[in-house]
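Take this structure first; my questions come after.
What you see is the complex with one protein chain gone and the rest in place.
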Amino acid sequence: MSSNPSAGPQAPAAPPSTVSCTIDGKPYTFPRGTLIVDAVRQVGRPIPYYCYHPRLEPVGACRVCMVQVEGPPVATRGPIVTTGCTTPVFEGLKIETMSDPAKLARQQVLEFLLINHPLDCPVCDKGGECDLQDFTLAYGPGKSQFAEQKILRHKAEDLGPFLVLDQERCILCQRCVRYENEVLHEQNLVLKERGDRTVIDTGAGEPYAGYFSGNNTELCPVGALTSHTYRFKARPWDVRPVPSVCQGCSLGCNLTVNLRGPKIVRLLWRENQAVDAGWLCDRGRYGFGHTLAEQRLATPLVRRDGELRAATWEEALSAAAAGLTAGPAAVLGGGRLTDEESLALSQLARLGLRTNDVDWRVGYQGFAAPAAIGLSEAAITDLDRSDLVLLLDTSPLEEAPVLDIRLRRTARRATVIDLGPVRNLRHAASRRVACAPDELARRVAELAPEFAAAQSPLVIWNGRGGPALAEAVAALGAPLLVVGEFANARGAEAAGLAPDLLPGYHAVGAGAEVAAVWGAELPREPGRDAAGILNAAASGDLQALYVVGANPLRSFPDGELADRALDAVPFLVVQDLFLTETAQRADVVLPALGALEKAGHTSNLVGQSQPVARAVAGPAGALADGMILRRLAAALNVTLADQAPPEAETPARVRLPEAGGERPGGGSGEELGLLLRPRLFAGGGTAAFDPNLEPVHVAGEVRLNPEGTDRLGLQEGAAVHLHGAGTTVRGTVRLDAGVLPGWVVLAAHDFGGNRLGPRVRVTAVPAAAGVAAR
Amino acid sequence: MIRKLLTEGMDTHDLTRLDVYRGRGGYAALAKALGGMSPEDVFNEVKTSNLRGRGGAGAGAAFKWSTLPNDGRPRYLILNGDESEPGSFSGRMLIERNPHRIIEGALLAAYACGMAKTFVYLRGEFYEGYAILKRAVEMARDAGLVGERILGSGFSHEIVVHRGAGAYICGEETAIMESLEGKRGHPRTKPPFPTAAGLYGMPTVINNVETIANLPGIVENGGAWFAAIGPEKSPGTKICSVSGRVRRPGNYEIEMGTPLRELIEEHAGGLEPGHELQFILPAGASSALIQPKDLDVSLDFDSMMAIRSMLGSAGMLVCDERDCPVHVAYLGARFYHHESCGKCTPCREGTGWTEKVLYRMEHGQGRPGDTERLEQLCQGIGGRKCLCLLGDFSVTYLQSALRAFRDAFVAHEHGSCPMARQEVAIR
Partner (left out) sequence: MPLDLETARAAVARYPSPRSALLTLLWQAQEADGWVTPQTVETVAELLGLTASDVESVLSFYSMYRRTPPATRRLQVCRSLACAMKGAEEILEHVRAETGVGPGETAPDGSFSVEVVECLAACDHAPSCLWNERMEGPLDKQGALARLRGQGGDPA
């Protein structure tokens, strides 16, 4: 030891990177710094733990992972018991997991943990998979000596739409509060009070507010944090696990479906570090209620005498086939299909309907793969090492929530620039650049020097904005992550569900390889994009429209055009799970199965095709999209090839639609520019019909910068009317300083927002106006 | 033997006044250090002095400082003025009546170790001490003794007086850092030790206020002078806080090595008339009791360890035949139950359970087996199974009482108290 406090110790020679030690008498070697608990786990020895979790920082709070250690650096005192979760292995250390002192220490800790525990296992949802039960059985005392009064606390406390808290069952391992802090950088759950009065709770008794509450129920080793949806539904031995992939957004988090009999009772994470880092968002975790929703379409419908009436599949399919071949037809949708189904739809359009008038882009997203605009692709895990990230008018939190968790970690160490009219990164933005949509390209160009200087820069974008913005992004020279608007936008694009693309990114007109696989001639003229198709329909140039898993009345940015098109087109076929606004206009409605109800593959936002199994049956009268397509093809006398055409050597580029008209408000000051931006729990698809998500469903939300709202007489929570383009929509004010002043934000896919045109006036609803105007 | 090094002049003079403190030689050590000694010189004097920490464990002050890594990161000094151990009240006296000595000591330590800043952590209940110490720092700043270019030298240093808000655990060296960072006072796991990664993750030295108050004397008179006072391995003086059943409770600064008997019988005036010593808790509620047979023990770190107790903070609680060891155990258990931070299981649950058992025993509801139950509880909580030492503290006295007065505990199992205490139920 140096005797001089300002002269540091000599730099020692670098220690070897591995250490050798023994565990229960057997020798092993581990990387230096490995915690004893990990070492013991790795060699397959059992060791109990509560506060330790591989995805959280160690705290050493529960003290149940006690092992006996002997050797350096504790050599002088003989064997001692210590916590495996806070002690790293050392060279020469002797670790005993089952020595008497270690067993006794664990036994006493378990006895302590039970003294104030309610022991209400019969009514506890964790029963059968509870670490407190399991470790007590394995290591605990057979009998408690505790004969005093237990501490009573809150039970079955409602923490909002998803979580239930039982403070008596809590063993204060702090996994939940550490997850909130370390992983989310939020504090939706905190510790309160101290000593044995300590409890877990939300801040001031308000409900849990974040998007990731459900992970707490899996982190919780006991039954303290459980889900409303799983309450009293099953025991773990009753359930059948089916591995699957979430299709709530384009990230494709891995999950396990748990079924009891024919019903889904819950979804659990299925850690895939490269995709989801082990987490799920609440939409993904709880949005399975639509599988049993009452409003699910269970039988085909055919319009007769102006009314949609139940029909057989034969009737519906022959009506559809007849209508679709009576004249020029076009296809919209595909972003919610499996990879296989997208390919089938692409073939059906080209070979059955003989058209390239096909487009999956029924919303704001202009392209799905970076290659489609000639850029290089980033990997999701690149976020873990990039030093500069541009978040381009995109909100991972709303559009691919679990990606946002990873981004929060990135933002701790790297520069993240949040560019656009709405602040998107709530928890960790290192730099906010607020600008109007028409300034985006210029602002991106300004970042070029910074990007040139960065080691490993990256751009996250949702593909909204048109060719000029794409060019500006390309000039940055950074790889791109494209967050999809629909879960399988990537698969739809790869299948050629675009007017100028064939499967495998072959250009329309250069599809010899595709034609060879399909064994048929292909139409050679590029088709019309979604706007072109809708315009053609509106002006009477199309005889029929086939809409698959899409609801343009809500999602297409120009809702007025969509409305006119659907009115004018003589024949409309809609294939969906619910009778959406678009489906209500159809001549034939084909009831489809949902994501968890069919097998196939789905491509996530980086084009990784992940298999999904069929977990549940779905309504008896509905069919998988793939089956519907196959039968419709048969009715059209087309045989669908199963084989996918090979990938083009140089991917063809897609033509990006011009950016839609987002324009600042008028000079009067009363007119605001309108922005439609994604919100996780908005939309007219499954979220609107899912009873589990009903409490958090976002509808009619009007986000405004607080600045100037006084002048307009608007306060948080005020009921307002939005007037624009001759339409009025009702909503509720949410003041949000992250919105650029002079603009108003509505949720994309929320009803009516796309009918208002680029500029709106916001007026308070007179108190007497009563019910909704829409 | 009474020997006033830290308390000298305190009874007769208002040392909180800067002019008075300086008039009696205060800040001369600082002037000496800054006037010609290098930081290494100051460090070496402290090393030679063999000064050991007065906060509890008796760690060598210079040794602790020497473990600071020399990596250019800012270093911090924390003065521990949490003083929450029941029975300890010497720090409060120093803070309220000799604040400049603490400030001067902090400046010397900071100079020796190159500290960026000093934080004095006072327990929340020290309303008066907080005001006095803050005022003293301001006075010192106005006189050029704190702040930029102290006494015209190249040395600059800031002292921040910080207040806790009611938590014994915040005297623990890592909990104090959490608390200073504005968090709940949960101890951290060690390693890393504070000198490696302490406050804000930076190298941090934490010393008790009394430890630090020794530095001016050491620098002024030399480390060798200090090392020659008292026993070789525990040099210097110690302010002992004597309370309980003595005639003159109070603080007594004695030379290390003074017999405990002398402290109790002479300086503290002996037991109250007509009463007889039964046992002493020498370092507050967390120390193993000392029985009359050991009264001749010498008051220094090593001799106290030799009789299975400790000098610690020297908060001496003297108990006579009216004080039932079971009652004292109950009072201690109630304290630890209230003060456990709740982070780790054995302490959080064990202290509550222990209190409940002792409460029953104290209230005539003892049950056969309670004594053994307490022994098991001690075993479950103690023996370094907890994250910090509070768990061990909570059972130290109890274990010693179970050894020395087992019969009294067993009697309580059957509803009787050998001391026939009339307990008042407070709930």
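Letters A and B name the chains as they come in the text, with residue numbers starting at 1 for each one.
We adopt the following convention: a residue touches a chain if its C-beta (ideal position, glycine included) is under 8 Å from a C-beta of that chain, and two chains touch if they have at least 3 such contacts.
A quick note: this is a predicted structure, and the numbers were derived from the prediction, not measured.
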Residue of A:Val43, A:Ala147, A:Val190 or A:Ala475 in touch with the missing chain, whole complex considered: A:Val190
Sole residue of B:Gly9, B:Gly87 or B:Gly350 that reaches the chain not shown, by the stated touch rule: B:Gly87
Touch criterion as defined above, residue of B:Pro69, B:Gly147, B:Gly222 or B:Gly250 at the omitted chain: B:Gly250
Chain not shown: contacting residue from B:Pro235, B:Pro282 or B:Gly332: B:Gly332
Residue ranges of chain B at the interface with the undisplayed chain: 74, 83-89, 91-92, 117, 123-128, 158, 160, 162-168, 179-185, 200, 241-245, 249-251, 281, 285, 315, 317, 319, 323, 328, 331-332, 334-335, 338-339, 341, 424, 426
Residue ranges of chain A at the interface with the undisplayed chain: 186-188, 190-194, 202-204
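One rule holds in what follows: only the chains that are shown with their structure count from here on.
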Geometric centre distance via CA averages, chain B-chain A, whole Å: 54
In the complex with chain B, residue positions of chain A that touch it: 1-9, 58-64, 66, 80-82, 86, 104-105, 108-109, 111-113, 115-116, 145-149, 151, 171-172, 174, 191, 193-198
Chain B to chain A touching residues, read off their complex: 39-40, 43-44, 47, 62-63, 65-71, 112-114, 167, 184, 189, 337-346, 348-353, 356-357, 360, 367, 373, 376, 379-380, 383-387
